[in-house]
Each structure stands twice: as C-alpha cells, then as structure tokens.
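Missing here: one protein chain of the complex. Every other protein chain is in place.
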Amino acid sequence: MELYHVELLSAALFAIGIYGVLARRNSVLILISIELMLNAVNINAVAYSAFLDPGRLVGQVITIFVITVAAAEVGLAMAIILRLYRTMSTANADEADSMKW
Amino acid sequence: MMEWAWLIPAMPAIAFFFLATAGRCLPNWSAIAATGTMAVAFIVFWFVLADWFSMSALPEVKAFGFSFDWIKAGGSTFTWGMVIDPISLVMVGLVTAAALGIQIYTWSYMSHEPRFTWFFAVHSLFAAAMLALVLADNLLLLYIAWELVGICSYLLIGFFYDRRPAAEAAKKAFITTRIGDVGLLIGILLLFAKTGTFELSAIFTMVENGGISETVITAAAVLLFLGAIGKSAQFPLHVWLPDAMEGPTPVSALVHSATMVVAGVYLVARMFPFYEHSESAALMVTLIGAFTAVGAAAIALVVTDIKRILAYSTLTDLGFMLFALGAGGLTAGMFHLLIHGFSKAILFLGAGSISHGSGQTDIRQMGGLWRKMPITAVIFGIGALSLGGVPPFGGFFSKDEVITAVFDGRGWGFMAIALLIGFMKALYMGRVFFAVFLGKLKPENEHAHESSMVMLAPMLVFALLALFGGFLALSYTDGYQGFGYFVFEGTHQHPFHLNKGIAIGSIALAVSGFILAWMAYVQGSLKTEPIIKRFSGVHRVLINKYYVDEVYQWVIDKVVLVFGRFIAFFDRAFINDIGINGTGSIVTTTGRFMRYVQSGKLYTYAMGMIVGFLGLALAWWVS
Amino acid sequence: MPAEVRFDLLWPEFLVAGLAFAIFTLDFFLRPERKNILGWISAIGLLYIIAFTIPFLNDESESLFGGLYRVDDYALFFKVLSMAIGGAVILGSIHYVGKYLTHPGEYYAIILLSVLAMMMMAASGELLTAYLSLELLSFCLYILSGFALHDRKSSEASVKYILLGAFSSGLLLYGIVLMYGAMGTTNFAEMAAFLDGHGEINGRLLIGLTLLVTGLGFKMAAVPFHMWAPDVYEGAPMPITAYIAVGSKVAAFALVLRLFAEGLLPAIDQWNILIAGMAAVTMLFGNVVALAQTNIKRMLAYSSVGQVGFLLMGVASLSTLSSNGLMVHLVGYSATNLAVFFAIIAFYNYTGKEEISDFAGLASRSPFLAAAITISLFSLAGLPFLAGFVTKFYLFSAAAAEDLLWLAGVAMVASLISLYYYLKVARQMYISPATEGEDSTIKVPALLYGLVGVMVIIVILIGLYPEPLVNLIEDATAVILPGGDASALSLR
Partner (left out) sequence: MNGLESVLLFSLVVTPFLGAAVLAFFPADNHKLIHWYTRIIAASGLAIAAYLFITFDTGDSLNKYIVDFDWLPSLGIRFTLGLSGITVPLVLLNAIIFFGGVLISWNVDHRPKDFFVWLMLLVAGVYGVFASRDLFFLFFFYELAVVPMYLLVGVWGSSTDFGTFLRTKEYGAMKVMLVLVAGSVLVWIAILAMWVEAREITGIADFGMAGLSQVEFSEGFQKTYYPFLMIGFGILAGLWPFHTWSPDGHVAAPTAVSMLHAGVLMKLGAFGILAVGMVLLPDGARFWAPLLIGLGTVNVIYGAISAMGQKDLKYIIGYSSVSHMGYVLMGLGALDTLAVDGAVLQMFSHGIMTALFFAMVGVIYQRTHIRDITILAGLGKKMGITGVFLAVAGLTSLGLPGFSSFVAEIMIFIGTYRTYPVVGVLAVVGAAITAVYILRMLGAVFFGPIDENKWKDLTDANKTETGVAALLTGFLLLWGLYPFRIVEIIDSGVVPIMERLGS
C-alpha cells in the first residue's frame, strides 16, 4: 500500500462529501456529508503521519481533535436544525431562503 | 504743464468714481462735478497745447511721454504711459471740447431724468476712456481704454434700459464692436509676440528699421484695422451705429462726434507707419472706407428718421476719413475727423433740440420748424452746410483735403468715388435741413418751441468751430504753419494747398447737391415719389439697409443660438447623461444584477465556495 | 523544548474563561428582570482583564507548548482589541437583549467565550491550534446568530451559518492536512523554514494552500466565499451582526496575518498575486452589490465584504508597512463599524425597523444618531478627518510600496463606489423628510449614547492623530515580521 492509495481514497471520500453537501436538500444529510469530508481528512492525516512523519504523531493528534470537534459540531448543528424545523416546519436547507439578494 | 497731462483723462475718471459711489447721496452735485472736472481737463489741454508749441520749437522733439509700471511679471513690465504728439493733441482737444459742450447741453436736456447722476457718471467715464485711448503710449493701455469706451457706449446707449429697443441696441453695439476687438487684440498680441513690447515708439522704431517682417506688419495692420472697423462702424460691422441713436441724444452726439466712432479712425492714424509699410493693408483701408461711405450715403438719402440720417451720414464720413488714411492722407483724415467732430456735434445736438422742442423724429412729420426754433435752425444749417462741404465752412476744407489726398495717393478712379461721396453728402445734408426747417409748418408742430439757452450755448460754440475750423488748415505763424505742419506722417510736413480743379469740382457738386435737395424738399419741382417708384427695388433695398441686419439676425437666431442650444443639449444629454450618469448607472446596474448571485439557497453558497476554490487552484496552477 | 511551560502567561485567557463560567453560574441565581446586570458584570470584568493584561503581558515574548501558542506583543495587541470589542458589544447589547432576546446569561457568557476564542486565534502559532480556536469562535457565533428564538430569519441564518461553516471547516481541515503532508509540520515557523529551503511548490502544497485560503476566506468573508455573510448579518440579532462584522473579522485577520507572515512569507511571490486578485474581486463585488441593497444590515454586510477586500490588500502586499497598514485599518474599521452598529441598534431599539428608507428624517428625529451614522459611514468611505481616511491611506500606501499600485487603484475605485451607497443613507437621514406618523424624537438610552459617542470620538481621534496607535501596531508587527524598519525600504 502506497501513500497515494490512501490519498486517493481520502480525496474520493472528500469529493463524495462535497457532492453530498451540494446535492442534498435535507440539512441532516448535508451534515452527514460534512462528516464524510471530515473523515476523509482524518484518513489523510493518519496516513501522512504514518508514512511521512512516523515519529511525531501529529496526524493522529489532528485526527483525535477533528473527531472531537466534529462530534460537538454535529450536536450543535442538530440543535439548530431542530430549531429550523420548529420555526419553519422543514429541515430542507434550500427552503430556508427568505433572505437573499 | 506737460507732466500734468495725465490729469486730462484722470479728471473725468475721478468724476466717474465720485458719482458712481457717492453720487446717489448728492444728486444735485452730479452735473457740476462732471462738468467741472471736464472743464479742468479742457483747461489742462490748453496748457499742454501751449507747452507743446513752446517745446516743439526744437524740431527733433516729436512726442513727449511718461509712464508708470502697471504690471511686472515674468520678466516683462507693462506700463501705463502717455504720448503727447500732434495726433493725440488734436484728439484731446476735440474730445474735451465736445464732451464739455455736450455735458453743458445735457444739464438742460436731461434735467427731468431721474437717473441724471448715472448719466453724468458714465458720460464722464466715456470721455475719460476716450482721452486715455488717445493719450496711450502703448497698445495695452490703448486696448484697455478702447474696451472702456465700448462698455461706456453700452451703458449710455442702453441708458433707457427699460425700453427694449434701447437695451437691444446697446447689446448690439457692444457685441458688434467686440467682434472687431477680437481682431484688434489678436493684432496686439501678435505684435507683442514679435516685438516683446507694447510700446508704440519701440514698435514704430522696429517697423522703420525692418525689425518686423513685412508679413507680420501686414497681418498686424489688418488685424488692428478689424478693431477700427468695429469701433468706427465700417462695413461689415457698421450695423450697431444706426441703432445706437436709441440712447439719449447727448450720447449720440458724443458717440458720433468725438468719442467711440472716431477711435477707429484714430487707431489707423496712430498706427499709420504700419499702413505706410503695407500697401495691401492700406488698400484694404481705402476700399472698406470708400465702400462704407458710398453705401451708407445711399441709405442716408432714403431713411426718414432724423437721427438715423445723421447716423448714416456719420458712417459716410467715417468711411471718408478712412478712405483718406488708406490713401496715405494722414493730415486729411485727421483734419476731417476734427471738423466732422464739431459739425456732427452740432447736428446731433440740433436734432436733439428739434425732438426736444417738437417731439418729432421723423423728417416727414417736420417742416418749417425754423419759425418755431430759429436759432436751432441756423446752427443746424451751419452744421449741414459744413458737412455738405460748402465753402467757407470747415467741412469744405477738410473734404477738399481728403479728395486731394485720395487723388495724390490713389489716382483718378478713387478721386471720382470721393467726389461722388462729396456730392451725396451734400444731397442728404440738404435733404435733412430743408425737410426739417423749411417748407410748411405742420399743424401738430404748432406747440414746438426753441430750446433753452443752456442747450443752445454749446451748440453755438460748436457752430463757430464748424464755421471757422476750416481755417485751421492755413498757415498763420512760424509756430503754426497750418494743419499739415502740425499733423503729418513721417517727415512729410506739407502746407495746405488747393488743387483748383478738384476744389471747383467738389464745390460744384456740393452746391448742386444742396440745390437738388432744395428743389425736392422745398420748392417741390423735383418729385421724389416718381423716383422712388421708378427705383422701388433699389429703394426697398436701401430702406432695409441692404438687409444686412436681417442677415445678421438670421445668423444669430438660426446659427449661433441654435448652435448654442445644441451644444447645451449635447452637454446635458451626451456628456452628462450618457457619459457621467451612464458610468454611474452601469455600476449600479451591475450591482443590481450581481446581487442575484446571492440566491438564498444553501447549495449555491456551497457551490460558490467550491467554484472559488477551483478557480484559485486553477489560477495558481496556471501562474 | 523548554522544560517548563509558563502557564502564568495564560492568565488573561483563564480570566476570560472564568468570567464566562461565572456568568453561566450567576445566571442561575438571578431573577429574570435582574439579568441585565450580567451584561454589566461581563463588560466591567473584561475591562478589568484588559487593565490587568496590558501591564502583565507587555513586552513578554514567549512561545508556549513548543510553538503552539505565542505570548507576544502581536497577540497582546489582538487580545486587548478582542476584549475591547467584546466588551463594547456586550454593553451595546444590554438594551437590545432586554427588549428582544431571552436567556441573557448564556448570551453574555457565549460572547465571553468567543472573546476567548479570538484571543487564542491571535496567539496560535500552529495550524491545529488555530483551527481549534477558530472552531470555538465559530461555534459561539453559530449559537449567537440564532439567538433570537422566535425569529425565522435568525434560525435560518443560524442554519446557513453552521452548515456552511462546517463545510468550510472541512475544506480548511483538508487543506491543513495536505499542508502537513507536504511540509511535515503544522508549525508556522517550521513551515517558513521548509518554504525557505524548497523553492518550488508541489501539488499537495498547492491544493493544501488553496483549501486553506478557501477556509480562511470563508471566515474572513472574501469573495467568493462570502455568501453566508449577508444572510447571517441580516438574520442575526443586531448586536451579533456587529460582533460578527467586527470581532470575527479581527480574529480572522489576526490569524491570517500571523500565518502568512510567520509561515508563508518565503513563498510570497507564489501567492501574493492570487491574494491580490481575490482582494480586487472582493472589494469590487462587495461594494458594487452593496449599491443595490435596501436593508441596512445587508448593505453593511456587503460593505464589510468590500472592506475585507481592502484588508486582503495588506496580506497580498505583505511587508512591515502593509502589516501595519492592515492592522491600522482593522482597528479603524472596528471602531467605525461599532459606531455604526451601535447607532443602528439604538435606532432599532426604538423603532424596530432596519430598512434604509426607515432612516428618513433621522436628522430631525435624532440629530445625534444621524451625525454619528454619517460620520461613521463617511469614515468607512475613507473621508477625512475620520479614521477611515488615514487607515485607508496607510494601507493603500503600503500596498503601493509593494508594487501593487494597481490594486490600490482598484481599491480607491471601490471606495468611490462605496461612497455612493453610504451617501444614500446620509440622504435618507438628512434630506428626505420623515414619513408621516413616524417623526417622533428617538430616545437614545444614555448607555448607547455614550457608546456611540465614544466610538465616534475614537474614529475622529484616529483620523486626526493616529501616531500612538501606529506605534503600538509597529511593536506588534515587529514580532511577526522582525527586523523591518517601516520607514525604510521594503524588507522582503
């Protein structure tokens, strides 16, 4: 297994995540797509750490922090989405377009 | 006394400032202030003249001047200075005398006018400007005075500003002369650019010793003459003068006799070395003078308003003077200027007296007035005979000088024209005099009355001058050997001489002119109506002043103002609305469209970020 | 690696965090109508912390945790600035919160936490630390922007903000990781050393940097990553709009400036043209679109997008002088924007309206507010004798000095465009008459009166005599760009 294999995997995951963000209407699914992107980051970070910088564990540290932050983020985002659902009766992000132009 | 000569223009100028600022408070003093200062100027003139004669015993002293620095900038110094030489002395004498007399006349003539003070103020300034003009020793000061003369004429012609024709005439006078002034100023600038000075004496020295090229001399002479055309109302800028009689009569008198119109003639006389050195320019002066004289004389024969007749006669005489100057007759031109000044002053003051006394201005409504206003009639008659060129009146001498000079300078053909002009002068002078004073008194003129002594006295003095002025041409003492020894070009002093043939011819023509007029307007043996009917086309052209005014009016209305409105529209619609506002609205419109990028949808925003990322990466990759 | 970590240097951070938790705690014990006092406590607390911090950290220069966290004059400058902004916003919120919002305790405490995040952003010397502090700030702002519980716009803004924010965090993180992969480090100083050694940039670094710029561009609201800004500005409660406009921008630029100066400066020739291009697009787009706005908050949102373009100029032309210029402009911009927003808050508190046309006749309804808004808007447009003039002049001069005269020219044109829409507001206030029935005199509470007044005075003072401020900033810049003598030639 070479580094670029992992890089490709991560890039693919990341791209799928971006696609999800762009293509999904439901906020929750968007959030999940973002989680996908973050996981791509994590894979990449660990891979770099393992392949390029074996002694220092920087990548692993990054990963741990990202996972933590992502968890918090999801919690916060879910709360806010819930708020949106309460006020607008929808969780679709593209229907929340009262402010534009 | 010569160093006090600056008082001559300064006195009336002081009167102007005094009257213009404080005059409102002291209305009763205005006439006295103006006339008093003018009298002082007149007296100073005599002292200066006496000084001149005592000094010019030394033959090499030709001119005396002094000056003070007015502007010093960029390495050049511009001065205000005066030159006192025969030409300027003649002019100063004429102007001070005419202005003084006319002001005295005005006391009575304008006594009921509420803006009496203002009249005297501007009248004084008018005289001051004219005096400064003739005394100026450099072209800059000359131009300054020249413009001041112009503006005073504007103010005076438009004195009755609440009458539309007066306002229009004033505007016309100023703008028309201003067109000529463009030429004058360009000529002056040309001379400054080539010589580096405005000083007349320095410029003349350069002209004499070839310091300026022939082309420049000709160009300058022509350009300066443009100024003269405007001020002296020569074709094609003559249109303002006949209208200028909309001003009060004393103004017309001053304008026509001593100030304003003769300024152009004076300019040509003053710049005479240029015309001596440029044959083509001199020929132009002759031709325009002759053309104007003939054309104007013809109009003077048909118009019926008394002041208009006199106005066209002025045009004729001015043309006549320039005719002489262009032919090389400096003496003749200046002499005619002097005599004409006095004579024309009489005629206008007389005309004023007539309309003042009878309330009429159209000669067809007059006739037989001598019964009601005998003194005016006599005085007017002297003026008419003088300008008609009947000996021994002054006008005869001057006219004879002019014809002789034209003959000497230009030969037979032009002399014939001069004689023709002389004949026409006599004819229209006879016409106006006979039609007004002789014949039957019209019933509506029964109430006509003689004017007051205050008005008549100056007229009398001018009448004497017109009557005997001609004898100035003759030699009396060693100090004064005739006008030709006094005013002369170059080194060419010459005594008065009569060319017998010419003299007899011109006398014959003058007398026959008067006789014809008498036959037509008094005796009635010559009927004018058939002639008018016969030449109705010509008559219509003449009555309408060759349609020059109409053409100009058309040009102004249909070309100049339309062009102005077009430019104004262009400025607003294109430069402003499209150019300036357009730039602004392009930006705002762009903003209005670009805001729709912000769709409000989340995915657009995310897409924007991705596009931005890709764009950045691409740009980086490429660079 | 130093043997012992000087935790004492983190006292300001601890104090702010402590204050935040104190507020959370106090909130339990106060009756709802007394909760106003929490705002006062937070603000005064911040004031005390500022007073403590300045002498405490002055001229300290320490790198904690192996370069992860810096304590130096640069950080100090931004810490104080952040606390000042936070304190001002809290004070400016008190009336608004009392009138429109619920849960004041959480509100003030979260602001305090975000101040902490801002302080950390200025101090971080490493990408992960930077990311964490940035996320802390963002989380706080996500919550705050949705704080108006019953306002649809507020929840919409919040959702948009958090989803896009998380998305951008993903991009940013990916960028960080790629850079880590390319350079083997996330420490700014080590990055600089790496770039100094290796001239060329490989694909990993390139994409990583681009993603980093994208993520930071989102925080700064640079075009085309700005699109969240207008909606969030419009939807968020008004003091929070002010806070986002000022605080988050200050923090983002504090981070960006340190990152680019300490970490990426050796590769400046590679990225400066890109940043310059982004700056040009940002300032033009922001100002041009602002022309078409009718809502004052939205207009100010676009206007601050435009301001980001100006600030980016300072990054694009990075040198001692432009770093000074950027910070001077940042300070001037903060003071000015706070003045505008406080004045608008005062207006909104009384009228509840926020369309530009609602400002008609303000000059007669409240001459003070009208004058304050006019002065601040003129300052934003860069007119003398106000802060905006000097700071723009400084910044543009600095950019010009680094061969970016064209960009300075674009910036001038952009400020000219901005003048138009600022003048439209001035026109409503001074020229248009008040609408019928809405011409009552506006009562401005003393607190807001004082705040607006202080901000306007700061704006004028900076405009008239910026030298003391510039001296402070020069000290700060000397830390991140050592050895630069601003008045001499460019040090690049």
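The first chain written gets the first letter, and so on, giving A, B and C; residue counts start at 1 in each chain.
The rule is simple: contacts are C-beta pairs under 8 Å (C-beta built on N, C-alpha and C of every residue); 3 or more make two chains touch, one makes a residue touch a chain.
If you're wondering where the values come from, they're calculated on a predicted model, not measured in any experiment.
Considering the whole complex, the hidden chain is in touch with B, C. From the set B:F47, B:W70, B:F471 or B:Y603, the residue in touch with the chain omitted from the display is B:W70, counting the whole complex. The chain omitted from view is touched by exactly one of C:S154, C:N324, C:N349 or C:S366, namely C:N324. Shown as candidates are B:W46, B:Y547 or B:F563; the residue that touches the absent chain is B:F563. From the set C:G217, C:G235 or C:P466, the residue in touch with the chain omitted from the display is C:P466, counting the whole complex. In the full complex, chain C makes contact with the omitted chain through residues 321, 324, 363, 367, 374, 378, 383-385, 389-390, 393-394, 396-397, 400-401, 405, 408-409, 412-413, 415-416, 419-420, 423, 426-427, 430-431, 465-467, 470, 474, 486-489.
The omitted chain makes contact with chain B at the following residues, 69-76, 140, 143-145, 147-148, 151, 154, 158, 161-164, 166-168, 170-171, 174-175, 178-179, 181-182, 185-186, 189-190, 192-193, 560-561, 563-569, 571-572, 575-576, 579-581, 584.
To be clear about the criterion, only the chains that are shown with their structure count from here on.
The chain pair with the larger count of C-beta pairs in contact, out of A-B and A-C, is A-C. Averaged C-alpha coordinates give centres for chain B and chain C that are 77 Å from one another. With centres taken as mean Cα positions, chain B sits 96 Å from chain A. Inter-chain centre distance (chain A to chain C, centres taken as mean C-alpha positions): 26 Å.
Listed for chain C are residues 159-160, 163, 167, 171, 230-231, 292, each touching two or more other chains.
Shared interface positions of chain B, i.e. residues touching 2 or more other chains, are given as 595, 598, 600, 602, 606. Of all residues in chain B, those touching chain C in their complex are 584, 587-588, 590-592, 594-595, 597-598, 600, 602, 604-606, 608-609, 611-613, 615-617, 619-621, 623. The touching residues of chain A, when paired with chain B in their complex, are 18, 21-23, 30, 93-94, 96-101. Remark: chain C residues 159-160, 163-164, 167-168, 171, 206-207, 209-211, 213-214, 217-218, 223-225, 227-228, 230-231, 270-271, 273-274, 277-278, 285, 288-293, 417, 420 touch chain B in the complex.
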